[in-house]
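Missing here: one protein chain of the complex. Every other protein chain is in place.
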Amino acid sequence: MYVAVKGGEKAIDAAHRLLSEGRRGDPSVPEITTEQISEQLALAVDRVMNEGSLYDRGLASLAVKQARGDLTEAIFLVRAARTTLARFGYTEPANTSAMLIRRRVSAAFKDIPGGQILGPTFDYTHRLLDAGFDRTSPSLVPETPSSEIPKVLAMLGQEGLIEQPQASGTAPGDVTQEPASFPMPRDQRLQTLARGDEGFLLSLAYSTQRGFGRTHPFAGEIRLGEVEIEFTPVELGFPVVIGEVTLTECEMINQFIGSADVPPQFTRGYGLGFGHCERKVMSMALVDRSLRADELGEERVAPAQDEEFVISHCDNVQATGFVEHLKLPHYVDFQSELILLRKLRAEANVMQEAAE
Amino acid sequence: MNVPAYNFAYLNEQTKRMIRRALLKAVAIPGYQVPFAAREMPMPLGWGTGGVQVTAAILTPEDTLKVIDQGADDTTNAVSIRRFFVKTAGVKTTEVTEEATIIQTRHRIPETPLTEKQTLVFQVPIPEPLRFLEPRETETRKMHALEEYGVMHVKLYEDIARFGEIATSYDYPALVNDRYVFDPSPIPKFDNPKLDNCPALQLFGAGREKRIYAIPPYTSVKSLDFEDYPFSIPRWEKPCEICGSRASYLDEIVTDDKGGRMFVCSDTDHCRKQKSAA
Partner (left out) sequence: MTDAAFATPAHDSARSFRPILDAMANPGKIYSFKPAVQAPAGLGPEAAAVALVLCDFQSPIWLERSLRMAEILQYIRFHTGAPITNSKPEAMFAFIDATRAVPSLTDFPMGTQEYPDRSVTLVIKAERLTANPDVTFKGPGIQSTRGFSAPHLSPAFWSSMIASRTGFPLGMDVIFVGSHQVAALPRSTQISIDGAV
């Protein structure tokens, strides 16, 4: 006698137990702490803060640990925690011009006021695995950060060589509070890209360089450092500093435009992210620029220029959820398909036999 | 490090207000997909987060909740969602359809007829019935605005030309209140007739796609068809091998690797009741 399959509850409990064991690994190896993750896997933590859309190193480190180093899973954990947080209001816009700079490069000029500051970068390291590295990390005295370094694109702006961003006159939207609708204003596009998957944006950015929506970019300026965040409490009526965040910003200089009314000017692409995330913000700046195709009167021919395509598919929490949901039982619908297919085949056989 | 604590039914009150506003508009415009700012939930998007958010926004401490997936209460995702609400809201749960005030479901409508005192919450992966005919939201939104559903009829007609009948066996589109073509979620078309003139309120939540829609009680829901190719539902040759039911949707169980098959009810609560009544 067949008995209907039962045991979902038990199976889930057992799976959770196995996961805990797997997470801990060999108990003879010391357990990693969230402080170690935050300090020594800092760029993983930065990525989780960025795409998790929550600036909290502690929670992001915990998420990396809990997710066994699966960053998409860690990002998901942070997003789910973020949902539950009460919202007090919006900060003043972060002023990246007043950044305490640790790294700053421009590919557009040989030398610039404030100088090129190489800072902490993998660039120009030889990517040779170093067996001695994991035991003796050299300790370095941090360089004194520089502040109030003028922006490269602002210098171009003085000459009118680059478009000046126009204030929209309306308060920025909030993609975490309002559902997306298309066409989407640039502020909301940028918010979505900032939360978007680094790998997806990287590949899209790459595609623009290979001709799928070419925008002729120059890395005008990339800067990394600390920025003070201000908030204006209603009861005070003036902004107060509530903390400091690490940001990476990329301003791309792109192909110029011009018209009968406006002489030719370079155009901009913009990227900004939490922590140290150059690859992300460069990709974001390229994709931002290519998504401005309609605004700048360019023909949309490539995936990276297609707003609805890019915006609807760049979120890895959404993407992984839907791809992986195929693991869930679908046997009811599959049964419907089986019935239909058997019926269609039976009818086809009858027809064939009749024909013979 | 401050790990956040959660509210009753997990969502914070502001999120619930936003969802509640969307729900009222959804009910007021039957079959129309209301955009809402769906949140990330502690389960993956695509795994029922829309249904979970709708349930969380309507749940009271006095409710009795039933959660099914594939018609069964004991499937893993149903267990997981039921536990979520036990943990975050402390509500009573049941497997008995008649006892439930809220039923959250994926892919099925219970066989036991629903009543006016019940609300059925569907988990929806793709809320847009026209999505696979037109991938752009900007276009499908216009098509709904203009009631331009010809493309859907063309698709169904092409099925007939190719296969001799409409080759859609689940996720079967229907017309709500003679106005909006809607996606009933991937329920088998066997369940479509239950949508029509149902005494219970039916709510649909798509979390990843950020849409909520609804069918009020006693609302007309017509599965799309043609006069010469009327809508029909599948029948099984044999009854359920556990309870003997001839009227319920049956799962096919593979019993060996030599073609052995048996058929049993997908609605496990219905099956148990039928068997104990026999």
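By letter and in written order, the chains are A and B; residue numbering begins at 1 in each of them.
In the analysis below, contacts are C-beta pairs under 8 Å (C-beta built on N, C-alpha and C of every residue); 3 or more make two chains touch, one makes a residue touch a chain.
Please read these numbers as outputs of a predicted model, since none were measured by experiment.
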- Message: Considering the complete complex, identify which of B:Lys142, B:Arg162, B:Lys238 or B:Arg261 is in touch with the unshown chain.
- Response: B:Lys142
- Query: In the complete complex, which positions of subunit B touch the hidden chain?
  - Reply: 7-9, 13-14, 16-18, 20-30, 32, 34-35, 57-62, 116, 141-142, 144-146, 177, 179-180, 201, 214-220
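Just so we're on the same page, only the chains that are shown with their structure count from here on.
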- Message: Nearest whole angstrom, what separates the Cα centre of subunit A from the Cα centre of subunit B?
- Response: 33
- Message: Under the definition above, what is the set of subunit B residues touching subunit A in their complex?
- Response: 1-7, 10-12, 14-15, 18, 35-42, 44-47, 49, 69-72, 74-80, 83, 106-108, 125, 136-138, 163-165, 167, 169-171, 186-190, 208, 210-211, 234, 241-242, 249-253, 255, 262, 264, 266, 268, 271
- Query: For the complex, which residues does subunit A have touching subunit B?
  - Reply: 2, 4-9, 11-12, 34, 56, 58-59, 62, 76, 79-87, 176-183, 308, 312, 317-318, 320-325, 328-333, 335-340, 343-344, 347
